[in-house]
Structure formats: structure tokens, C-alpha cells
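What follows is a short report on a single structure.
For this view, one protein chain was removed and the others were kept in their places.
First chain written, first letter: the chains are A, B and C, and each begins at residue 1.
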Amino acid sequence: MLIAIEVGLLILVPCVAFVALWLRDLMSAVIVLGAYSFLMCLVWTGMGAVDVAFTEAAVGAGVSTVFFIAVLFNTTRNITFNPLDVSSKLVALVACLGFGYVLLQGVSDLPDWGDPYSPVNAGVSTYYIENAYADTHVPNLVTTVLADYRSVDTMLETTVVLIALLGIFMILKKDRPAQSDSSDTQAHDSLIIRLSARFIAPFIQLFGLYVVAHGHHSPGGGFQGGVILGTGLILMAMSMGMASAKRLLSIPRMIILAAVGVLIYAGWGAVPLVYNGYFLDYSVWESVFGSMARSHSMLIVEIGVALTVMCGMYGIYMSLVSDGGMQEGL
Amino acid sequence: MIGAMGIYVTRSKPNGPAISSVVAAIALVASVIHLMAYGARDVVDVVSFFPGISVSFFCDPLSLIFAMVASSLWGITVLYSVGYLNGAHEKNQPRFFACVAIALGATMGVAFSANLLTLYIFYEMLSLSTYALVGHHQNDEARVGARKYLIYLFGGSIGLALPAMIAVYALTGTLSFSYAGILPEVTPFPVLVVLMIMFLYGFAKAGLMPFHAWLPGAMVAPTPVSSLLHAVAVVKVGVFSIVRVITGIFGYDLINQVNLSQVIVYIAAFTVIVASLMALYQDSLKRRLAFSTIGQLAYIIMGVGLATPMAFVGGVLHIVMHAFGKITLFFCAGAIYVATKKKYVSQLDGIGRQMPWTMGAFFIGSLSVIGLPPTGGFISKWFMVNGALEAGFPVIFTVYLISSFLNACYFLPIVYRAFFKNPATMDDVAERPLLCVVPPVITAAMSVVLFVGAPFIIRLIQGIYYG
Amino acid sequence: MSSQWAFLAMGIPFFTALIMGSVGYAAPRFMRWIGATGITLAVFASIGLWSTVSTDEYVSYFFGGWLPPIGIALEVDRISALMVLMVHGVAALAYIFSLKALPNELPASKHPVYYTLYFLLISGFVALAVTGDVFNVYVLFEVCALSGYALLAMGGKKAYVPTFNYVLMGSLGACFYLIGVGYLFIKTGTLNMAHLADVLPTVFFSRSILTAFILITVGLFVKMALFPFHGWMPNVYTKAPVSTLCLMAPLGTKICVYVLLRVVGYVFSMEYMTNILAVQPIMMTLATLAIVVGTLYVVYHRHLTRIIMFIIVSEIGYMVGGIFLGQMDSVIGAVYHIAADALMTVTLVMVAGVVRHCLGGDAIADVAMMFRRLPTTAIAFVIVCLSVIGVPPMPGFFSKFLLIKGAFMSGYYGFAVALLIASLTAVFLFFRFFEGYFYMKTDNTAPSVIQEPWAYRIPLVVAAIGLVGFGLSFSYWYGFIKLALPLGLA
Partner (left out) sequence: MTTLSYSVAIILMTMGLWAMLSKKNLIKKLMGLAIFQTGIILFFISMGAKEGATIPILDHHGYGGIYSDDYANPLTQILMLTAIVVGVATLGLGLALARKIYAHYGSFNEDDILANLREPNE
């Protein structure tokens, strides 16, 4: 039964992707792409990857779509057509065929799907599953690997969000302040939307906080929580209009907060250096937190992640939607 | 020994004008003489790069002879340059002297290098420092000449000599010169031929045809440059490098064994004849001298390439003799230019009567280049001609004779014009300035002295061949 | 614990960046001091790392105290220490240079963000050189790439389209690499390089490993702009601001070459590459073509910046060729050339920048009388050109020497010929510039002597001295690199 659903989904997914690419109206294509992401989440949940599915739901289906729309809203949704350029299509075709061929060549040798004894599953990951709780007292294995065993990856990944925020800010920011702010979107004229957004937003924020804090025991963590918090802010910004959103949180302030988020992470990790330990070695805190040292440390770095991701998502959205109009502040 | 090396490297690169150059030149000559008296054949490593390769120097009679010639002529040239540059109102004199000094330092480096890499490094340094000299006038003509100069020299050294050098290193694992040769005897013949040709043309400074075109082009440089560098330092460095490669990398044993002489000799013979014929048709005095140089360089290569004791002695001796002879000729050409602004052979009617000393020196110099007694050129040619017979190359023997005849054909008419033809207009021209006249006279005298003193040098050279 | 240097080398610029990002807007005046302190400390750290590996040969650093393959480790051998030294050295020069160059190119309000990204980029490069984890490499690629995109896009209006293409191509390269890692991972279950190298020989004959090899190398080729994947590079670099270019052009592609060496030489092993796959002929053809194509393009361009870009294209060919020749000397040559070329490129780019700012253009026609007008720059330019041409005792000569020797020993004569042609073209090309500023007269609108500001002169002088020193100390580096080479070299 479960397998049948999986198979169905797997067949559906490429079809939706095809539609997304084929549609000639960009806005519809983006919406279909969002649907595609949701389907993907289902597939992954079926394969046991709840954390990934959660993130994809928040990021792929949620924030990405918002980003796309933010840009399309200010530009155009139409696709212009040129006479068919056969040669470039041909090159692309050859490249794709070659690429697909190489990949398929490799598949024939791969271990069976779902085989618990394949090298991937019997390799390093066995250690994580069997020892993670003893090492860290955190039941969510994904969180432990993410925030402890492979913590540097996560730190760098958070940095990537920071970089994206900084980069987008730099690219879109105008060199001179805009003459008039009249182009800013005003508060949404529909009272219902404005009120309901105000009503929903706090709950979203609360949920985001829960996801961050409870990431040790359930799917979720800094990233997912951060994205949700960011989404809450985005919703507020949408309903309140640009001017008030700007008052709420300006982009430079976002940048500082995002940098501070990574700094929390890296700074916490740097403390062991004082004791001549390894970077991100949380065991130095055992004298303070006892056996929960690693668990608590993970929470702290997750908060840093959440802060950066929240500011990142919100800042990116604001930059995209306002065309870098928000330069004042601080 | 190391102290002496220090003198070359440091003292030979003063950044100042003429006087310090003169001092340095005297010091250099003194130290070379010192080396001659006490010199050992030790190898001195300065910087080591990787196994089998380092910057290292050594000193053998061959390098001594070459260093002696170059350094003593440098001193004379510096004197001459002072006269010439002031006479011709040239600009940028400090740069000029600095570059000449660097070039000479590089020449010394080539003379004393103990392996191919060191030689190559100084070879390139020489190309660069003389580039600025060739382009000294900074006008369009100089630019074209300098560009040609550079393309030929770098094209040869990077395109041919460098890969050949690397190939040698790949084959043998070393680049040090050794009179026994370093290439293994089992090297296949085609490889040897290719390598030899790459070296012959790679050291394009030697001016073997068709890699000769830079030399006439480089004549746009001020005359002291032409005389010192393009009669002595630069071209002789090319020849010297080839001599080093033939004796030190291939080794005479190998060359005789596989009969490589033929390759070398016929390439050189071709150059000799063609260059001499072309020299006949040049009206510009300096260009005529340049083509003559090309031919004479090929003589030397031919001599060394014949691979017999006689011819080798002749070849090396000719480095010395030709240097003194040709520099005299160039000095004279420069002196004429300073005095009269005349550059062309056809303008020289009757000039001998106005400038008797200069043209007298010119006469002696041409005798030496043609190879007639009582000048040094006679002795070196004598050895080479005999060497050709000894090696069993009657064709080469003929080539020597024909080209000597051609040499006479293109030099003697100049002398004839200068002394016996009446000039079209009588300008008021006299010998001046003093510093332009004395050096050619000295070098011409040296050519004669060398005729007498040749046995001493010959003994040195024979020491190389048999030692 | 001397292995701390391994972390500090990447950590110091990282923290510098974060501090800059946090306080930048509040106290813009302190920015340049924070940056200067950071870069000085980082250079010290890299020297510390260098001296450590000189005695210990090998340094491992375990993040979080977890031993690999459980955790992520930094593994520093002598070659990576050299790379770290190179990155910090070049970054220091570029930073000093940017102090003066950036205000010409970017409004002051963007500087704090700019420098934050700048230092993140530096730490990304360093981390790429020392990391011992194949997935970490992917993350670091993205750190470098994203900060690079943003810094490159600062060239103004004309930079956007090429940067957009670069975003696509860079992501594509990273994705290829990631899929390749996926195939490796699926057959071995590990991501640690050393562990992979242990496990891989048992599955050498699997098709998935072949696929992984192809994908990873192609991904890296895209990232390093090897022909025929070089299309994105010249455009995006030419339009970028000079201060970004000083950092990106010397390091961006070179570090990918080093990652290639690491993956091919240490993870897959040379034996796999030469004996089992026998891809050497294909790779050598690509490398040779890269050199030839780069050289051909060079001839057709008149602007210094563009010329430098195509020189990079062909230099990448040198290094890739050196790695795939599989000879001991050629690999040493390639590694040495990575560092030498980084130094050469940064000098060239700085010269181009000075010329652009002081003379108003970087075409041949603009450099007339440069010896008179910008003496320091002119001399630095001559020195670096000699090195690019390969005149001894400049570093360019020695690497070329080793590469050509390697080509002779393994019979790839075409590669040797291509190298020589490239050198000859470089002679032709640079002397066109020399002629320009030696012979050409300017119309006298410009002042006769323009003094370069100190922030331009210092890095130029240091770079020129560094080049000569690096060449003269070649024997030291030869021995230094030799001890860390991958196994199985002829």
C-alpha cells in the first residue's frame, strides 16, 4: 500500500516538473513548481526523511515560491519568444543526453533501494544511529549529526545564508537613495487580509520558536524554525506595507542580526579553543552542564542558526520585493 | 675563486655613468688575469635548484679566453662610447651604461657557467638587457629592429633551446658540462640530430641562417652597442653556447662516433656562403659588417663542428681574432658617423684622406677578418682550413677559400674608395673626437699583436682539447 | 597544540568577517583596522601552519573532537600548507590594494558588506585547501561561489549578465560535483577523504565509481574554467571591480585545481587514473587544447584585463596537464605553478588596476610612457611578465621546466609544444606592451609623472619581490612539495 503510493508519487513528480517548465506563464509555472516541491516532500516523508521534507516544505515550497513571486510581481510574468534557435537546443540536447547516459551507467551498479546493508547504510551512519544518544542525549539523530558530528558543515551552511543575504543586499541596493518612496507598496487595502495576517503571524512565530526549541525531540531545528520565523515576518511585512515593515526591521539591522547569529554559533564553538580543545568540541561544557553539555550546546547553536536564517529569509524577501529600496536605517 | 666571482657579479653592474664603468672594466680585466694566473677548475655552486641542476660556475681555458676577450674589449668600448655618445649627442646615457654593464655581467656569467641551465639563465638576461640597448633611440626604426631582435632571440631560446635542454635533462638527469659529453651513447641517431639542430638554431644569437635576420635589424642601435655586443658579446655568446653544447653536452667522442659533424658543418657552410654574398650587396656600412659577422660566426661553428684538433683550435682562436678585427671595423664605422654623419658605403669616397687613422685601422681590421697576414685572422683561418682537410671535408675547404675571397671582395673596395677615389664634395672633415679614434687604433694594433702572440692562446686551447 | 594553526588559518578570516558584519554598520571607521588586524593574524597563522608542517609533515584537526570518518577533519599536508600560505599572501596583497581601489569603485555605504563577503571568501578558499571531507568541499564551494557572485556583481551594470551566467555555471559545476560525491558515497558509505582512499580500491572496477570520477572531474573543470568549460570566466572577470578581481582571479580557479589534485591524487589515487581508467590521453588533450585556445584568444585582445583572463585559461591548462601527466616532476611543477601563478596573476591584475585607475584605460594605447609616469608599476609589470614568459630565474620558468620534462618523459609531446607556443605568444604579447610604453609618446594632456598611492605601490613591490624570491627559493619548494606527493607517481 505504502509502496504503491510512493510509486505513484514518483511517477507524478517528473510530470509536474515538466509542466512547470513547459508553462508559458511564469506566475503559473512558479505555482506549479511550488506544488512540485510539496509532492517531493511527500516522497521524502515516505522514505523516512522527515527533516528534509519539513525543510523542503518550508523552503522549497514556501520561501522559494515567495521569492519567485516577489520578483515576478515587480517585473513581468510573460515570456517573450524568439525564433527557434536550433543549434543551441542541439548542444543542450547532446549535453543532457550525455549527462543522463553517464548517470544511468552508474545506476546499474548501485545497491538495491532500501537495502539496510548497502555501504551507505552500513557505513558511518551506523555509528551515528547506535551511539548518538549515548554521546549527546538527543534523540533526533538528524539534529545530532547536524549540530554536533558534522557541525562545521552546518555552520558554513548558515554562513551561506548570511552570504546570500549580504550579496543580495549589495546587488540590489541602489547607490543613491531613491528620489521618492511612492513606489512602495502601501498597506494592503483589504481589511480582512490585514487583520487575519496580524492574527496569524504571532502563531506562526510561536510555532517557529517551538520548532527551534523542540528540534531535539521532533523533526525540526534551527533551519526549519528559522524559516518559519522568517515567513511570519514576511507575512507581517506583506500585510503592513513596506513603510511599516521598514520601521519594524530594516535590512541593515537584519544583516547585523544575521551576522550575530553566525557569530553565536562560531563563538560558542570557539570557546574550547581557550582550553586548547578542538573547535566546536562541546565536551568542554561538561563541567557546567554535565552530561547534557552537548545537548544544550546544540540548542544554543541552533538558536544562532535560527536567527541567521530568519533574518536571511526576511532580508532576502524584502530586498527582492522592494528592489533594494530600503537603504536608510541606522 | 669565489671572491673573483663576486667581483664579476657585483662590480660589473654599476648603475652609474662612464667612469665607474671604466673602473669596473679594469677591475674585471684584472680579475680575469688573476684567474688566468691562479685559476682552478673547481665548480662553484651558487644556488641549487633541484637534483642535477643549480646555478654554478667553473672556469676552464675556454671560459677564460672568452672572458678575457669580452672584458678587455668592454674597457675599450666604454672609452669609445664616451666619445661616441657625446659626439653624437645621444640621450639617456646612464641607462645606456647600466645596460651595457648588465649585458657584460651576463656575458661573464655565460663564460663561466658550469652547466646548461646557468648558461641559459645568463643568455636570457643578456637578451633582455640588450633589448633596451637596441631600442635606445626609441623611434620607430629602433622599435622594429628591437622587435625583430626579441622575436628571433626569444623564439629561438624558448622555442628550441629550452625544450632541447629539458630533453637533455630528461635523458641524462644532469646538465653539467663535461668534455666527455653527457649524452649516453645509446641515444638514437635521429634524436641526436634533432637535438643538435635545436641547439644550433635555438641559440639564435649565433646567427645561423635562417635565424640571422635579427642581426642586421639590430644595427639601428648606437654604434658602440653594435660593436661591442653585435661583434663581441652577444653573437659570441651564441657561438660560445654552441661550442659549449658541442663539446660539453655531446662531446667529441660521440660526435665522431656517429658523424654528427656533417650536420653542423653543412648548415654552417650554407650560412657562410649566403651571408658573404649578401654582404656584397649592402650599401649601409653597418649592415655590410653585420652580414660579414654572420658569415664569420658560421666559420667558428664550422671549425668547432669539424671535430678535429686543428679545426677546433682554429674555431676557438677565431672567436678572439674575429672579435678584435670586427670591433675595429665597427669602431671605424661609428667614428665616420660621428665625424660626418655618413652611413653608406657609397658616400665614403676619399674619406681616407680626411681620416687617415680611422681608415688605417679599418684596413687592418678588414685584413684580419679576411684572414691575411700579418693579422690574427690569418692564423685562425689557417688552422680551420687545415682542420677541414684533416677531417676529410674537401667541400668545406673550398668553402673557406671561396668565402675568404668574397670577404676580400666586400671589404677591400671600401678601403679603395676611401683612399683612392675623389669625393664628390669636399667637406671639411677631420678626425674627431679623440676618444673615437684611439680605440680602433688600439684594437687594430691588437689584431697585429695577436698574430705574434697566437701561440700562447693556441697552447691554452690545445689544453682544452687534450685535457 | 600546534594543529590549532590548521583551524586558525581558516578561522581568523571567518571571525574577522563575522565581526565586520556585526559592527560594520555601527562603526564603519574601524572597518579597515579590523580587516588589517584580521589579515595580519591570518598571515601569521599560515606561517605557523607552514612551520608546523615543515617539521611534522602532516597535521590533522578534528572538528568537535570527533575522529574521522565520524566527524569532519582538516588534513593539512605540505602542499595544502603551501596553498594556505598562497591564499593568505595573495589575500593580504589584495586587501592592501583594495583599500585604495575600492573607494573608486563602490560607494562607501556598501563597504562593510563588501568586506564581510571578502573575508568570508578568503576563509572559504583556505578551508578548501585544508578540508579532508568531500562533502565539506561542496559546502565550501558554495561559500566561495556565493560570496564570489556578490563581489563580482559589483562591477556595475555590465557585470550583471555575466554574473548571472556564472551563477548558473557555478551551481552546475557544484551540482555535478555533488552527484559525483553521491555516487562515491553510495558505494563506500563514507565522506572522509582518507577513509575513501582506503575503501575505494575494493570497488575500483565498479561502474558507479567511473561515473563518480567523470562527474567530479567535470564539475571541477567547470569550476576551474578549463576549456571547453571556460566560457563563463573571461566575461565575468573582466566586468568585475578590480578589488574583487585581485582576490578572485588569482585564487578562484587555482584552488579548484588544487581540489582536483586532492581528489584525483589522494582519493582516487594516481594508479586508478592512469592504469585502471586510462583517461590520461583525454585529459591531456583537454589540457593541451586549453593552452592553445587560451593562447589564441590572447592574441586577439588588446585590453590588459581581458588578456589576463585568457592567460588564466591557458595557465589552468598547464596545471591540469601537470597533474594528469602523472610524473613526479610534473605534479611538483603543477603544484609549484599553482602558487606561482597565483602570485603572478595577482600582480598582473593589480598592474591592470593601477593602469586603469591612473591612466584611464588598460588598452595597449593607454600605457604609453608608463616607465616615466608610473615607474613602480612598470617595473613590477616587467618582472611579472618575465615570469609568465618563463625567463629564469623567475618561478614561471621552473614550473614550465618541470612540466615540459614530464611531458617528454611520458611522451605527450603535443603538450610540451603547446607550452612552448604559449610562452612564445606571451613574449610577443607582453613586448607589445613594453613597446607601447617604451616607444609611444602620449599627447600631453596627462601629467608627466603620476605617483601611485602607497596602497598601490606597497603590494606591487611586495609581490614583485615575492615573485623573485619564490623563484630563487625553488629548490626549497621542490624538496618541500616532494615529500607530500600522492603515491604511485613515476
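Some notes on this structure:
Quick note on the criterion: contacts are C-beta pairs under 8 Å (C-beta built on N, C-alpha and C of every residue); 3 or more make two chains touch, one makes a residue touch a chain.
Since the model is a prediction, treat every value here as computed from it, not as a measurement.
Considering the whole complex, the hidden chain is in touch with A, C.
Only one residue from C:135, C:237 or C:381 touches the chain missing from this view: C:135. When the missing chain is restored to the complex, the residue among A:172, A:212, A:236 or A:264 that touches it is A:172. Residues 3, 6-7, 10-11, 13-14, 17-18, 20-21, 26, 29-30, 33, 36-37, 40, 43-44, 47-52, 55-56, 59-60, 63-64, 67-68, 70-72, 74-76, 79-80, 82, 85, 88-89, 91-93, 95-96, 99-100, 103-104, 107, 110, 112-116, 118, 120-122, 124-126, 128-130, 132-134, 139-142, 144-146, 150, 153-154, 157, 160-161, 163-164, 167-168, 171-172, 217-219, 223, 309, 312, 316, 319-320, 323 are the ones on subunit A that touch the missing chain.
For subunit C, the list of residues touching the undisplayed chain reads 135, 139, 142, 145-146, 149-150, 153, 157-158, 160-161, 163-164, 167-168, 171-172, 175, 178-179, 182, 185-186.
FYI, only the chains that are shown with their structure count from here on.
Annotation: A-C is the more contact-rich of the chain pairs B-C and A-C, by number of C-beta pairs in contact. Once CA atoms are averaged chain by chain and compared with the all-protein CA average, the nearest chain turns out to be C.
Subunit A and subunit B have CA centres that are 74 Å apart.
Annotation: 44 Å between the Cα-based centres of subunit B and subunit C. Computed from the mean C-alpha positions, the centre of subunit A lies at a distance of 31 Å from the centre of subunit C. Shared interface positions of subunit B, defined as residues touching 2 or more other chains, are absent.
Across the assembly, subunit A contributes no residue that touches 2 or more other chains. Listing the residues of subunit C that touch subunit A in their complex gives 1, 4, 7, 11, 14-15, 18-26, 61-66, 69-72, 107, 109-110, 113-114, 116-117, 120, 127, 135-136, 139-140, 142-143, 146-147, 149-150, 153-154, 160, 179, 183, 185-191, 206-208, 210-212, 214-215. Within the complex formed with subunit C, the residues of subunit A that make contact are 102-103, 105-111, 118-125, 127-128, 148-153, 156-157, 159-160, 162-164, 166-171, 173, 175-176, 252, 255-256, 258-260, 262-263, 266, 270, 273, 276-283, 327, 330.
Across the interface of their complex, subunit C is touched by residues 47-50, 54-55, 117, 120-121, 124, 128, 132, 135, 138-140, 142-143, 146-147, 150-151, 154-155, 158-159, 162-163, 166-167, 169-170 of subunit B.
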